[in-house]
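Removed from the display is one protein chain of the complex; every other protein chain stays in position.
On to subunit A.
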Amino acid sequence: MSRDTQFILRHLGELEQLAEEVLADKEQIVDLDRTRNGNREGLRSLIRQNRQSKPGQSKSWVCFGDMFIKLPGPTAQAMIEQDQEKLTEEIDRLHKELKPKVAKLRDMEGQKEAKGFDLTALSSDEMKAVGR
């Protein structure tokens, strides 16, 4: 194979890999959000159950992988809350990484950079100061 073909082949390979990564990340965000919403539903009903029963009396079945374990209500709640935090963190991380990845992909495909202003978002307090 000539040098050019080698080069193109490698380029296409990289391109394909990057595109695959972007797609996978998007898919993962959706999956994580689905889990997050499921957790939220569970958390809601746990809280409701904990509130209705006497303290230290409520117990729930919690599913770990393919095993069900009976846990005291408050413990289960704390576990899910922790899980939620991790999920939110993970989604935020993916969101943050997605932008540069897409920019790089566009660059490699020879497209123009997606138009943007490269700004950092204002916090909600700061938004109040500008009246939005």
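Simple rule for what comes next: a residue touches a chain if its C-beta (ideal position, glycine included) is under 8 Å from a C-beta of that chain, and two chains touch if they have at least 3 such contacts; residues count from 1.
Note that contacts and distances are computed from a predicted model.
A chain of the complex is left out here; the name its UniProt entry carries, from "Glycosyl transferase", "Molybdopterin synthase sulfur carrier subunit", "Dynactin subunit 4" or "RuvB-like helicase", is "RuvB-like helicase". Only one residue in the set A:Leu9, A:Leu23 or A:Leu122 touches the chain that does not appear here, and it is A:Leu122.
Contact with the undisplayed chain is limited, among A:His11, A:Arg34, A:Arg51 or A:Arg106, to A:Arg34.
Hidden from this view is one chain, which touches subunit A at 26, 29-30, 32-34, 36-38, 40-41, 44, 95, 117-122, 124, 126-127, 129-132.
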